[in-house]
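Accompanying notes for the structure given below.
Every protein chain of the complex appears in place save one, which is left out.
The first chain written gets the first letter, and so on, giving A, B and C; residue counts start at 1 in each chain.
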Amino acid sequence: MSGNTFGVNFKVTVFGESHGEMIGMVIDGCPAGLDIDLDFIQSELDRRKPGQSKITTQRKEDDHFKIVSGVFEGKTTGTPITGLIENKDQQSRDYSHIQDKFRPSHADYTYDQKYGHRDYRGGGRSSARETAARVMAGAIAKMILKKMNVEIFAYVSKVGKIEMSQKIHEVNPQLIETNIVRCPEEKIAKKMIAHIEEIKSNGDTIGGVVTCQIKNCPIGLGEPVFDKLHADLGKGMLSINAVKGFEYGSGFQGVELKGSEHNDEFFSQDGVIQTKTNHSGGIQGGISNGMDIYFNVAFKPVATIMKSQASVDTEGQQVNVVGKGRHDPCVVPRAVPIVEAMAAITLVDFYLRNKTSQMGDLL
Amino acid sequence: MSGNTFGVNFKVTVFGESHGEMIGMVIDGCPAGLDIDLDFIQSELDRRKPGQSKITTQRKEDDHFKIVSGVFEGKTTGTPITGLIENKDQQSRDYSHIQDKFRPSHADYTYDQKYGHRDYRGGGRSSARETAARVMAGAIAKMILKKMNVEIFAYVSKVGKIEMSQKIHEVNPQLIETNIVRCPEEKIAKKMIAHIEEIKSNGDTIGGVVTCQIKNCPIGLGEPVFDKLHADLGKGMLSINAVKGFEYGSGFQGVELKGSEHNDEFFSQDGVIQTKTNHSGGIQGGISNGMDIYFNVAFKPVATIMKSQASVDTEGQQVNVVGKGRHDPCVVPRAVPIVEAMAAITLVDFYLRNKTSQMGDLL
Amino acid sequence: MSGNTFGVNFKVTVFGESHGEMIGMVIDGCPAGLDIDLDFIQSELDRRKPGQSKITTQRKEDDHFKIVSGVFEGKTTGTPITGLIENKDQQSRDYSHIQDKFRPSHADYTYDQKYGHRDYRGGGRSSARETAARVMAGAIAKMILKKMNVEIFAYVSKVGKIEMSQKIHEVNPQLIETNIVRCPEEKIAKKMIAHIEEIKSNGDTIGGVVTCQIKNCPIGLGEPVFDKLHADLGKGMLSINAVKGFEYGSGFQGVELKGSEHNDEFFSQDGVIQTKTNHSGGIQGGISNGMDIYFNVAFKPVATIMKSQASVDTEGQQVNVVGKGRHDPCVVPRAVPIVEAMAAITLVDFYLRNKTSQMGDLL
Partner (left out) sequence: MSGNTFGVNFKVTVFGESHGEMIGMVIDGCPAGLDIDLDFIQSELDRRKPGQSKITTQRKEDDHFKIVSGVFEGKTTGTPITGLIENKDQQSRDYSHIQDKFRPSHADYTYDQKYGHRDYRGGGRSSARETAARVMAGAIAKMILKKMNVEIFAYVSKVGKIEMSQKIHEVNPQLIETNIVRCPEEKIAKKMIAHIEEIKSNGDTIGGVVTCQIKNCPIGLGEPVFDKLHADLGKGMLSINAVKGFEYGSGFQGVELKGSEHNDEFFSQDGVIQTKTNHSGGIQGGISNGMDIYFNVAFKPVATIMKSQASVDTEGQQVNVVGKGRHDPCVVPRAVPIVEAMAAITLVDFYLRNKTSQMGDLL
């Protein structure tokens, strides 16, 4: 029950089905007095929207939004901020081919079992369409982070077996938006695009990895022992459609190292305590230490493929299912702004939570 | 603020420092009428306790617990269940050598920055000692799951670069406790033990992976869109000390597959809908589908090593730090029951949350 | 921060300003499979809407709503239910006369101090306009309660010094809607109406009491020690605009009784355990006992009056304020459906929370 709210002090509630009348979000807990930049919100939505390039779905949705509460004379008022996006083409399509069938590796079967019936149109609530609402909320969170000079950027670091050769600190974030796959290493980006095009031409799909970096994160964010910063970042990422894994800092590779190799020694420069290496990924004991935060998010291949697959219908009878319509051959290029959005929401929530950690801060 | 509670309907709050008077936990929301098996709780604590074998720390703590509320005449009453463990040797040690120093890759620096001061004795709150409280709570959660025939078992699948060759479905859970490293593949277990002994003899440490499997999970657990079952399992695992990554089902490997390879086709046998493959890891759209759930948890090498490392003190001056006392050379053998505990707590919470998903269930 | 959500398992989040584009609500946690009766929702909104009689404000708002998520083919899907009401006349009025002034006993001053600025149009978020969203949510909660034969009805029991002479058990709920003040005692209703008309003609306002009764409440609702049923009912009522007090059962009068007078003796009839008297008001130890629940809610006189009052402006300068436009001379007739709505939301939440109180219920 009731799993559609994220955050403790900066609480984001999302709603809406893929082909319902609209999707949207409510932020409760946004501080008052923040200037809202509507164009920036739209630009973030545009980075996520379908039909943006030849390697995404060719569906077109403009994803125009409006803010209907919580903002007055361009500034937040401290009351709940509600953003809405109408589903423009909601009534135009035919979903009778999946109404009674469970598409493999989709949520059709589990929603049906859990809730007794389901909105089958375009996947209903289980569609990644809801992530547009997250991007709206994330754009507002980014406006807050901008005031603190916190920088978040994500990019595609792997598609299928093709992965970046650059190390974390070598990445130039300026290059991310220079190509349609959102990989900042140009040579690799080209290979990824070619690979996705080939996959698409076969009616198939492919997985990938999105890497995210956070610079200038204030020290002290994270609330152990359960609400460690990386634990909630992990939950936020794992809650995105198609995600299968999360690792931060040295991650799964780090298990192969010895303590003497993995430990990040401290030093002090100009009065600022830093670490020589950063296997910790900017988080120690669940609390940010001021170094760069970085993490990887694994996305499985999109489940809708243009090939015939065996399945069952709601009566348990054997049927075949073939994908229809226009779908993403690879989800990671459009997932980049979603990963950033969940990171921004999480950081702002922990920033607000950290404002009362010490008596000295209160008085 | 206030990150020491886990769960929504089955809420576990933990408390206590490594060398404070005691650690403990409160479960609020445990259904009434559950028979409490005290011996089982103790046996779970014994699987986690220090000093249990030659490849764990040689520190001895008996970790005797007592339940002081919420149980009457051997049964839960529906009121908060509190379990306490005294820290027996709390006053015997000397921590003056780390009082003013930040140990590399520990939480000393971040706790100090966040809270202004810290209980430095044995790591205080940031010590993995608090996980004993999780194991107590997990033991009670397991008693509930046992009533539903849900089975949870975890094991060490990788130490350093040594990893199991068996596939998920080949594992025999009966063999896990037959060796001290808790790896069910005997040949590999021997190699792991030898490797840890060698690492230990060098005063160093090494990382590893714990794999967890859940069998007979009821269909329907998970509360999209944020509280997906794997998202909260992931958060629970990432909240354990030293964890750097979480993946479920096909995980990070799955990104290399095509949709046509990765999708799990449905079939029906004797009226039960199942999938031919299980790349989904028993969870689709964030909701359990009745197939086996499995996931991996990456643990970094223990930060305390018996070698000299560069660091700074609280004044920012350059110092050296050398580990003292008796520490684990590899944390994963003792992490096995902790992983199981967090899985059990999460499953029970979602089981309770799912009891009101349909009108038909209510009346 | 973030006080716009009510409920634990049946979570209602509300948003919107009096003269913003729209107000609305999201219910997260409504069980799937509930038939949604749109006409019933509208009829509940109509009981609250302005302009409904000569003793309410003469402002006209139609309060048409739409449900934009969570309902498919007429039934709830288990996903968040969102309801919206547009503010039709939002741009037509002039609020320059209060833009820089703090109206006495309104929230102008406190919102301004807390948030730094405020949406002053029609009171913004502090206007009772937001309660329309509560009535929408309450209507859906009532549909669930109807399935369990739980009956909730509220009525005006006091206006100024005029109060009902009937005892709780003498009230005929059929008569509530037979007059515009919503008092089921006809003779008293007439006096109340005449009194409100006189007050109104003087440009003044008057307070009143709404009494609410709940019949056939299931036994066992309430989650001690903090979330006692009456504690959350009380919070829900106190959160309604203009409410100054809450009492249930014997209430403030009960303090004058002796234990021997106040105690409700038990007896059993046809196998049903009941109490001879009901000073407890249907709740013992914070848990419903199956007897009728009843409580009183005190509403202060509406703060907007057509008389000149001393106040200060945002610069702290002395000014005079005179109410403008059309306002309610007495809020209680329109408060009746709001009280019922909050009662319904609270009961459903506790009903869902109680579904996992015993192991026997789970399996």
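Operating definition for what follows: contacts are C-beta pairs under 8 Å (C-beta built on N, C-alpha and C of every residue); 3 or more make two chains touch, one makes a residue touch a chain.
Since this is a predicted model, take the numbers as computed values, not measurements.
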Selected from C:28, C:86 or C:130 as touching the chain missing from the view: C:130
Listed residues C:48, C:121, C:158 or C:182, member touching the removed chain: C:158
Full-complex contact with the absent chain, from C:104, C:173 or C:325: C:104
Contact footprint on chain A, counting only the chain that is left out: 8-9, 29, 31-34, 76, 78-79, 144, 147-148, 224, 351-353, 355-363
Residues belonging to chain B that touch the chain removed from view: 1-5, 9-11, 13-17, 20-24, 26, 28-29, 32-33, 66, 68-70, 72-73, 75, 77-82, 114-119, 124-125, 352
Missing-partner contacts on chain C, residue numbers: 1-6, 8, 14, 102, 104-107, 109-111, 113-116, 125-126, 130, 158, 160-161, 199, 204-209, 219-220, 222-228, 230-232, 234-236, 238-239, 244-252, 254-268, 271, 273, 275-276, 279-281, 283-289, 296, 298-305, 307, 309-312, 316-318, 353-354, 356-358, 360
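Simple rule for what comes next: only the chains that are shown with their structure count from here on.
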Most remote chain, CA-based centroid, reference being chain C: B
Computed distance of Cα centres, chain B from chain A, in Å: 26
For chain A paired with chain C, centre-to-centre distance based on mean C-alpha positions, whole Å: 39
Multi-partner residues of chain A (each touching 2 or more other chains): 1-5, 14, 114-116, 125
